[in-house]
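Rather than the whole complex, this shows some of its chains in their spots.
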């Protein structure tokens, strides 16, 4: 199995509901450094897993909708805790939808296309969370 | 599959038996930077894999029993080489026992609880070792 | 010149005023991974620059006053942009005051004590800011 990984980041404000979160129930924020790993059984005719420039663009587009925002104000997350692991899944699902829509090109699709994806959000030098699953993704 | 990872470290002295270890047969030591990764199929009601504060505490408690010690003097390791990969398994087993005892809370247990765990020990900028397995852990 | 460095982190929300900040004028947030470097011309009688445990505690205490907060609500920063470089100076000044108050011990003070301090805030994998100055610090 081949993998390719690209990295970017975004910066958000949010707060959490629930005693388990302690002081993180207050409005605070985070930088998330994001690793997008794409996996494939065989390389395509160009010798690549995916066009790395395209993958970086699609990742940036998904993060741009979240970057410099207060996630508490985003209706998409109403009633949910936007924890690191939850956001890893949100980004996974949004990337998967763009891949299905052909934004990584036709070679990324079908039985010889991308097989799995892993999205990792590093929130500090001592903590990260990830979501990994098959492509095409199961409906959430 | 969701993952959450927390990081801590401990510092020990030890020596190895066996020609394969060369100069590491002498009494020396290591800093181990430890990554504890916990995996789960679905998030709990709070939107988390595990209480990250609790996970950090349990990891610190397991490492505290080893930190600032000469592992050659620990009866638990008598007759064994305390290599990086061996210590990754020791820490895995001790964490698994604490998880089974409920130290990460009741949500960590059972069929919807934590599914897998990976313990990685970084011994330098060029070498690390890990042990990964299912939860609840098989007896060693 | 000797140096010792300890690392910790804090997570905040804030917004900026001024066209130069573009989308960062919106309420967002950041994880700041903080390096505290203390410098001294000669080691003390124990062979150290500073009690590293004490230095970690004092850093943690200073960061605890900021952690999990919306800096826009803190009267101390009223009318100021809490940029990474500005916050590096805030943390420098608060650490310097605690050092002057003896929180790092009497050996840290006087002509043979700590000579310089550098506070670095890493805001992502591609950006950081720092403030460095002499100890005892000039009044801000």
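Just so it is clear, A, B and C label the chains in written order, and each chain counts residues from 1 on its own.
Note that contacts are C-beta pairs under 8 Å (C-beta built on N, C-alpha and C of every residue); 3 or more make two chains touch, one makes a residue touch a chain.
Remember, it's a predicted structure, so these values are computed and weren't measured experimentally.
Here 3 copies are displayed; the structure file describes the full homo-oligomeric complex as 6 copies.
One rule holds for everything that comes next: only the chains that are shown with their structure count from here on.
Dropping subunit A from the picture separates the other chains, by touching, into B | C. Mostly identical positions are employed by subunit A and subunit C in their mutual contact, as over half of the interface residue numbers are shared between these two copies.
Annotation: 27 Å between the Cα-based centres of subunit A and subunit B.
Within subunit B, not a single residue touches two or more of the remaining chains. Residues of subunit B touching subunit A in their complex: 1-8, 43, 46-49, 51-53, 56. By the touch criterion given at the top, residues 16, 18, 20-22, 80-86, 88-89, 120, 125-133 of subunit A touch subunit B in their complex. Of all residues in subunit A, those touching subunit C in their complex are 7, 9, 11-14, 23-24, 26-33, 67-70, 122-126.
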